[in-house]
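Shown here: the complex without one of its protein chains, the others still in place.
As written, the chains take the letters A and B, and residue 1 is the first residue of each chain.
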Amino acid sequence: MMRHANYGLNAKRMTVFDWLNALFIICLMLTMIIPFLNVISLSLSSGVASMRPDIILFPKEFSLEGYRTIWNSLDLWRPFLNSTIVTVFGTLLHVLLSSLAGYVLIHPRVPGKRLMITFILITMMIPQEAVLIPLYVVNKDFHLINTLTVLVLSGLVSGFSILLMRNFFMSIPYEISESAKIDGAGDFWIFAAIYMRLATAGLATVTLFEFVGRWNMFTAPLIFINDSSKYTLQVALKAMIIDSSTSSSNYLITTNVKMAGIMIAILPLIVIYPFVQRFFMKGIMLGATKE
Amino acid sequence: MKRKSGILMATLLAGSLLVTACSSSGGSDTGKAAEGGADTGKQPEMKLRILSANVGGKTPDEMKQFEAEIKRLTGIDVTIEKPASDYDQKVLTVLGSGEKYDLIELSDLGKLDQFVGQGAVTDLSDFVKGSSTLSDPKVIPTAEWDQLKDKDGKIHAVFTKFQGGTMPIVRKDWLDKLHLQEPKTLDEYYQVLKAFKEQDPDGNGKNDTYGLSTSGLYDIQGFMSAAGLKYRYVMKDGKRTIPYASDEAIPMYEWFAKLVKEGIMDPNFVTNDTGKMRNLFLTDRVGMVTYWDAWVGMFNNLRKEQDPNTTFQAEAIASAAGPDGNILMRRGDPDFWIVPQNAPHVEAAEKFLEFWNSKDGITLGSLGIKDVDYTESGGQYTLTAEGKEHNMDHGVPFWYNENVKSPFDKLPGVEAAQELVKQHATLELALPGWPDAEKIVQNYALKAMSGEMPAADAVKKMREELKSANLIDE
């Protein structure tokens, strides 16, 4: 059942404000959709037509050349599978571990809480540059270079998700857990059975962000994977589309192929989004508080 | 309740362990395989681990075929790793982390200097002198080796291919249509570009054509040549100077500002990347750009394939002549192999370098893999569909070796362009600190060219900043 936070208003009267509001949102939507239309249209245009320096919103000289070139040159199944494994496992573990940590941080009197938060915050400030080489060495010592595991472990937990989950958990009244404690429930049970069930919007949000982030992940697979059979989809596509125009080469990839590559890469995300969106629209079922 | 969540946790953990187990048994730390070869002291292992940016197959599958072909032709077991992008970052990370490669491809002399300075590359001077293939002037002209020599005359790298140069490329068909000759002096250039702008050479009735387009300062050497100004550093009596920051450059920047003011120069020149610049040229929006010799042919070929009846004709012309008649052109930085200091298989690497510069290697690097990119029967070569797509470029579109003739003609216009390169093009000198210097030079040069700042002020400011950052001596 769909519930909005609509303050219980039932009348469908649209005020002036409502119309202006809608207009504002429509304008915004239009700007957002331009890049997407552009990419789709270019991907469905013919080679030379796609090189024209215009922004097009409809395919020029409709052609499936771009997709066909990629389909013929690249065995997409392996990279797609690699990406899927890494993303699914990675996201599940990520959300789980981040939620666990987030839950711990909502208790007002846990000793060392300030320290834990600082500990987590610092990890979010770590500069990529300085740690790239040490990270490579760490993974090398664990024999993880060239495995999919290294991609799952990369960013297994992030301070962002921990703090976000903490925030969503905090919107659940603390009395619930206190009354459950009185009934004899342990912390882990309260976490799993109560908090995880109630913070659906939060879970969905973090899951979506992590899924997207992991699917689009590029630097880690680039640096830690040398074997092309372990390439993720993003890397495999980029490998094919690399434009060596910085030297006197004979090789050119036309724009429509590049755009087709981009479309193939983000298609799963676009498909998944509507499914996840349900959770942003639901209200919290707070029947439990009414006791 | 407790049990259910416990089971869920356990399943997830087990699942992730499974993933670990599956992938680590399949994947291997290829670094391990390459170690220990040179230590045995017996028969040197014929194995190579290569890191390359341009060489090899275009897709992972083709790369495997490429490696197999090398094995067939040389007996060496080769692994070629070609990062999808961000080559510099990858090279730095893997080397800094202790990974061992036998050969690494680079295309920046500045980087070579850095590597040599850090003691990270092997001295190949003796090897090259002793190699009958590489020291043969017909294979690689003796003078060319100077590009790869350090200040002590030592050689630390071997060419992967022949790198051409850039020069102004003009629409010959438009010149003919407007009854113009190829421009030779700066004034003639101006007239031609102005005509392109004003006389609607593509005949579409719209005032949408520009005379000239660039991608920032890439590449205005063809015009700066008119004042005798070479890009990057020039040593004058042991002092570092940057001609583009000298007073002689002021009238040049003013010339460009005039082009911009009169609408002859594409106003997007500041934000264009080279791809955009190329596309403008290809789609009749601009009459002249500066680009690679090889691209003269690519431009012509692309348009012919789209429309066999097109009148499009791209032609390379020499830079504007300087006051003493001198013509300055840019020779691109060479593409080369280095052998890292810690390479485990030096003998195999040396064998590969000789192979790469002889017939079999050149054929592989250009046409591609036998029976995949091309077929051969009785000395006749035919390209397959895939071979055509790869346009005879697997890292070696052009080469030095005179003994190896290409079975196919060069694309129209390329031969003439390469002649110009041979005659006039010289390397650019990049001393340490050039990246910072380049920023300053380009910053003010672009401001002067777009008319934002008077050229005299721009040049003065340029020199001040360069001096205070100790990037020039004069």
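We adopt the following convention: contacts are C-beta pairs under 8 Å (C-beta built on N, C-alpha and C of every residue); 3 or more make two chains touch, one makes a residue touch a chain.
Here, contacts and distances are computed from a predicted model.
Colleague: Looking at what's absent rather than what's present, what does UniProt name the missing chain, "Aldouronate transport system permease protein", "Xanthine dehydrogenase family protein molybdopterin-binding subunit", "Radical SAM-linked protein" or "CheY-specific phosphatase CheX"?
Modeller: UniProt lists the chain that is not shown as "Aldouronate transport system permease protein".
Colleague: Among B:78, B:95, B:302 or B:317, which residue is in touch with the absent chain?
Modeller: Hidden-chain contact among the options goes to B:95.
Colleague: Quick one: say which of B:270, B:346, B:372 or B:456 touches the chain that got left out.
Modeller: In the complete complex, the chain left out is touched by residue B:270.
Colleague: Tell me where the left-out chain touches subunit A, residue by residue.
Modeller: So the residues of subunit A touching the missing chain come out as 2-8, 12, 17-18, 21-22, 24-25, 28-29, 31-36, 38-39, 53-55, 97-98, 100-101, 103-104, 106-108, 110-111, 113-114, 116-117, 119-131, 133-135, 137-138, 153-154, 156-157, 159-160, 162-164, 166-168, 170-171, 186-188, 191, 199, 201-202, 204-205, 208-209, 212, 216, 262, 266, 269-270, 273-274, 277, 280-284, 286, 289.
Colleague: For subunit B, which residues touch the unseen chain?
Modeller: Given the touch definition above, subunit B has residues 88-89, 92, 95-96, 111, 114-115, 118-120, 216-217, 266-268, 270-271, 340-342, 435-436, 438-439, 442-443, 445-447, 450, 452, 469 touching the missing chain.
Convention: only the chains that are shown with their structure count from here on.
Colleague: What's the distance between the Cα centroids of subunit A and subunit B, rounded to whole Å?
Modeller: Here subunit A and subunit B have centroids separated by 36 Å.
Colleague: For the complex, which residues does subunit B have touching subunit A?
Modeller: Residue positions touching the partner: 1-2, 5, 9, 12, 15-16, 19-20, 23-24, 26-31, 53-54, 58-64, 81-86, 89-90, 92-94, 96-99, 107, 163-165, 274-276, 278-280, 282-283, 285, 292-295, 297-298, 302-303, 306, 332, 335, 389-393, 397-398.
Colleague: Across the complex, what residues on subunit A touch subunit B?
Modeller: 47-48, 51-53, 69, 73-75, 85, 89, 92-93, 96, 132-133, 136-137, 140, 143-149, 152, 186, 188-189, 192-193, 219, 222-223, 226-231, 235-236, 238-240, 242-252
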